[in-house]
Structures are given as structure tokens and as C-alpha cells.
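In this view, the complex is presented without one of its protein chains, the others remaining in place.
Labels A and B are assigned to the chains in the order they are written; within every chain, residues are numbered from 1.
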Amino acid sequence: MKRVFTLGAVVLGLAGILWADTLSMNGAGATFPNPIYSKWFDEYHKKNPSLAINYQSIGSGAGIKQVTEGTVDFGATDGPMSDEQIKAYQDKHGGTGILHFPTVLGAVVPTYNIPDVSASLNFTPEALAGIYLGKITKWNDPIIAGANKGVNLPGNDIVVVHRADGSGTSYCWTDYLSKVSEEWKSKVSKGTSVNWPVGLGGKGNEGVTGTVKNTPNSIGYVELIYAEANKIPYGSVKNAAGTFVKASLATVSEAAAGAVKEMPDDFRVSITNAPGKNSYPISTFTWLLIPQKFSDAAKRDALKGFVKWALNDGQNYAEGLSYAKLPKAVVAKELKAIDKIQ
Amino acid sequence: MATSSTTVPSAGPVAGSRSFLSRLWEGDEIARLITFVFAASVVLVSILLVVELWHDSVLARHRFGLSFFRTSIWNPIEGDFGALPFIYGTVVTAGVALLIAVPLGIGAAIFLAELAPARVSDTLEFFIDLLAAVPSVIYGVLGLFIVVPLMRQFIAPWLKSTLGFLPLFQGPAYGMGFLTAGIVLAIMVIPYIISVSREVLLSVPRDQREAALAVGSTRWESTWKVVVPFARSGIMGSIFLALARSLGETMAVAMVIGNDPKIHASLFAAGYSIAAVIANELAEATSELHTQSLIELGLVLFLLTFILNGLARILIVLTSQRGAGSARA
Partner (left out) sequence: MNARLRWRKFVSGFMLTLTGVCAAISVSALFLILGYLVVRGGTSINWAFFTRLPVPVGEVGGGMANAIVGSAKLLFLATLFGVPIGFLGAIYLAEFSGSKMAFVVRYAADLLNGVPSIVIGIFAYALAVLPFKHFSTLAGGFALGLMMIPITLRSTEEFLRSVPVSLREGAMALGASKWKTIATVIVPAAYRGILTAILLAFARVAGETAPLTFTALSNSFWSPGWTQPTASLPVTIYNYALSPYEDWHRQAWAGGLVLLGLILVINIVARGILARGISVSRS
């Protein structure tokens, strides 16, 4: 027994010594871009074997918290940091700031499960806001039916599903609803966690997908990639220009293109309900949060190198995983901004 | 059963029997000291935990005061928080879980300890212990994909048709809700009850059983009226373990309870528990008040456990028998 213990201790201790030459960095945050980030960090590690960047998707808010506390080297978020959060970061780090770098684009889609309805439904902003406010309660309500002539919608009660856990996906969804519905804006507003007027809470995108799949007459919102991977029906949404647009890489990119002209220097911008004939209205950037000042030069250079790579070669992996690439103008602006990291 | 401290001359100061040095030499004082330190550290950790929770929830406590216990609203945007629906959900799901798990668990433990041959009993015990090791996320997913549809399609309609006159079993059943969470919790806590109860039952001296049988009781009577009471304290201990686990279970409940902070009389309705909301929202909570309100909920759960444990112990004292299996609160 004793020998087993000492042997085990020696082996584990050795494990510590053998990896001493690798530079390890830790980042944490948004779940939304997790598939592509895990791809990127893996590919980058293959190119640079002595660098291991470990990214964990614990949630946008948690990512902001941890990078503020300094327990991780960088963060990631689906919703940009607010002014208070940036100030909190500066207070904790002696006045130095934190920078946002958009990495890819994604979309949130309305998914549903209506027995005997296999057509792709059209949703107007009024319909979505009304359903989630609890004012539209049946599938054959005129507001929904009016946009879906020719579809036989049943008179069943709508079961609303939302996210129970705080998430960037919820942020994007509520941000959109706040823009298109005054009532939503004043009653519920936008955030990673809100006081949902009605509905069941599913845990994670997977929980919402699972709940919708298993509950007849339900509606939920999930990231595009979940809808595609699970082959569940999702509807088109009417955009600001009046067209019913279904989420796809092209329509998401178009939403971003409209935002480029107005892009602020710190890259914190919301692109929901963007202008453009074919832009998908519930799209969002996702950002890396990188401290402006690094005390460790090796880590700083490693991260700068990674961001450069992600903005160039890394973009080629995006579409394979259902993320839209960044518009070239945004990439150019970001490459300039990398120099701000010291 | 007499506790050993009354019969051992070397425990505690007994005038004149042995000098302090001789006790020290024998090692008893050191043993006592060392074990005392470890026991005290448990209390210390608990106190530290409460202090930590108290300290980290100061904003919320000052803001809401006692109304935290009475209000039912949970609004992260406006900064308005109340604990009532979560307390309700926690108590209801734990209650349902114990109602299911305790009879099942004790029954199974009796079977394994008294009836099953040793080999069968040991083998089955291995498997039941494994239930304790299944990660809660797997319970959650299985609950979502198996129990929820079962509830919606079979269990709820059946309950409605037989017991639908009770407000407990009325209203729409979407599958997720208090009852589903209670069932999943019951499966999760049953291994604690079975495992510990079985061992305690096995350790009841043989002569107790034989004495009962000798005076003409049936197998069941000897088990239920003699052996089980003898093992009462241990069985109660196992129920405490189960209660604690069901109050604090996070992941599995979050996936099947529906996560709706409302109070409903119906067991089919969606609800929320303290542990589930902390798990769902803590990592993403952006405002300080939100975070601290969640921590205050943790403190409330602590208080709830405190009270429920106290009530349970009072119950034990009130129903304890004289003699074998006497109450050890």
C-alpha cells in the first residue's frame, strides 16, 4: 500500500517537471464561440508546440469577472463590457485598460416544435416580442398567422423556452427584442440574465434545444450552430428593411458589413437589427478581452501573435463551423489596434 | 448502549487514578488532542463558510433586509431580488425526493441486509454504490431525455386521472417541474440511504434477531420491530445525508425543474431551487448586487438546512424509544 502511494507520488511529481518548458496561458469566457476557439487554439498549438493556450467556456460574465480578477490571462465575451465593468477592471489594475477584439460573427435563431408543421415559419418582430412577453399565447394568433399565409397553424398554447443560465446568447436575443419592442425594453430590457415574463428555462443551448425538441408547441432561441447540428427547424425573421431573412453565413456577414462604417475604435458595437436588405437581424460579434498591459513579455507576445493569426488564417476555419468571417475592413482596423497591447 | 467514556478510566480527569504524565505517556492525551483538533476543524470550516457567505452578501442584505424572505421577484436588470420561490422549490423537491427515496431505500436495505445471501448482497451493493458516482450532469441529461417525456406522456396523465382532485396534481404538465426534479433527486440520494442503512443493519448483533425469533415473532416482525429500531440511529443518519444532498444538488435539478421562479401548488408546474439558480446565474452575474443576492441565497440555504436538521432531530428525540437505539442527536 505504502509503495503504491510513493510510486504514484513520484510519477505525478515528475509530470510537473517534464512540462516546464511549455508556456501555458489560460483564457475563459463565452460559450458561443467555443467550437471555433477550441479549433483555433489547437491549430495554433500545432504550429507553436511550445505554446499551450487553454480556453474554457465558462460564460461571458464569468470570463469578464475572471479577467478582471486576474485569474486568467485573457477573457472572451458575447456581449461587450459595459462602462462600469471597464472601470472596475481599470480600478483593479492600476488604471490600465482592457481591449475588445471581435473574432467571428454568429447568429441566434428562433427554433420551434409544432406538430404537423414542417414549413419554415416567418416571424415578425412583433410576433417574437409578443410571444416572449406572454401576450401572444396561441400559435394561430393573427400576428403570427399573418406572416405565414398558407401554413396551417394549430390553436395550441405556445410553450415558451428561454435560457435559465446567464449567457451571451440571451444578451443578443434580448438586445434585439429591446430594439424592436418598446414594451420589452421598458419591462424586461437586455442582459445576460433577465426577468423573463413567461416560459421554461433550459440550461445551456443544449438544454433549450432538448426542451424544444421534447415539448410539442414550444418555441426557443438558440445559436445557429445548435439548430444546424441538431437539425431542428428554425424560422426567418423580418429585418429592419422589411425582408424575411433566414440566418446563414451570408446574411450574418451582411449585418456586420452595415456596422463597419459606424464601428467605434474600441469595437464595442451591437449589430442586432442592422440595416441592409439581406442582413439577418439577430446577429452578433463575439470578442476576445485582452489586457492592455502585460507584465509577462512572453505571454504578451504569444497572445499578440495568436490574435494576428486568428484574424488572418484563423478566419478560414470559421465557415466550416457555421460562424461568419469578419468583414475585411474590421480585420484591418483590428490589426492596427493590436499594437495597443503592451 | 453505554458510551465508552463512562467505562474507561483514562478518559477525562478522574481524580487521582492516573497522573497526567502517565496518561501522556500512554498516548491517550495526545490522541484526544489530535482527534479534537480535527473534529474542531470541521466546525471551524462551517463557521468560516458562513462568515464568507455573510461577508460576500452584505450589499444584498442591507438592501433587502427581511423582505428578501417574503418577496417573489427575481429581476437582475432592475436589481430586485427575493428568495421565496427558491425556498419553496428547494423544500418541495427535497420533500418529494425523500418521500420516494426513504421507503424505497430502507426497504432495499432491509432486503440486502436480512434476506439476500451474502454474495448477492455484496454484489448488488457495489452496483448501488455506483449510483452515487454518476456525475450529476448525466442525471440531468437522462432526466431531460427520459424522465421528462415519461412524466409528460404517462405519469402526469395517470396521476391526474387518479388523484386529480388534489391541487397537487392539477394544471398543465410539460414534463419539467417539481415532481420530475424530485424523482431525479430520489434516484440520486437512494444509494446513501441503502448503503449506510445496510451496513448498520448488518452490524446489529445476531442475538437480537434470534431473541426475537425465539419468542415467536415472524421474520418480518423480528426485522421491523427489533433489528430496525436497534439500527435506528444509523438509518436516521443516512436520511440526514440524503436530505442534505437533495437540498444542495445543483446540476441535475437545474436541468429538469424548468427554472421558473414562481410558486405553484401543483407538482407538475415548473419551479426553481436555490442551488439551481446559483448554478445558472452566478458565473454570469454582472452586477455586484446580483452576485451578492445569489450569495445571500446560499446563506438562506444554509439557514434552511440548519432549521430542517433541527426539526428532524427534534422529531427523533420525540419518537425515540428507551433502551436500544436510543436517540443520539
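Convention: a residue touches a chain if its C-beta (ideal position, glycine included) is under 8 Å from a C-beta of that chain, and two chains touch if they have at least 3 such contacts.
Keep in mind that this is a model prediction, so the values were computed, not measured.
Colleague: One chain is left out of this view; which of B:V91, B:L142 or B:I263 touches it in the full complex?
Modeller: Touching the chain that is not displayed is residue B:L142.
Colleague: Using the touch definition from the top, which of A:G130, A:G191 or A:G204 touches the missing chain?
Modeller: The single option touching the absent chain is A:G204.
Colleague: Extract the touching residues of subunit B with respect to the undisplayed chain.
Modeller: 1-5, 7-8, 10-11, 26-28, 30-32, 34-36, 38-43, 45-49, 52-53, 56, 103-108, 110-112, 114-116, 118, 124, 126-138, 141-142, 146, 187, 190-192, 194-196, 199-200, 202-203, 205-206, 218-221, 223-224, 233-234, 237, 240-241, 243-245, 247-251, 274-275, 278-279, 282-283, 295, 298, 301-302, 305-306, 309, 328-329
Colleague: Go through subunit A and note every residue touching the omitted chain.
Modeller: So the residues of subunit A touching the unseen chain are 1, 8, 12, 15-20, 22, 24, 26, 28, 34-35, 38-39, 41-43, 45, 52, 54-58, 69-72, 203-207, 209, 223, 225-226, 229-230, 320-321.
What we mean here is this: only the chains that are shown with their structure count from here on.
Colleague: Roughly how many whole angstrom separate the Cα centroids of subunit A and subunit B?
Modeller: 38
Colleague: What does subunit A use to touch subunit B in their complex?
Modeller: 58-62, 64-65, 82, 85, 157, 159, 164-167, 188-196, 199-203, 207, 210-211, 214-215
Colleague: Going by the contact rule set out above, which residues of subunit B touch subunit A in the complex?
Modeller: Subunit B residues touching subunit A: 73-78, 140-141, 144-145, 148-149, 152, 172, 174-176, 254-255, 258-260, 270, 272, 276, 279-281, 283-286, 290.
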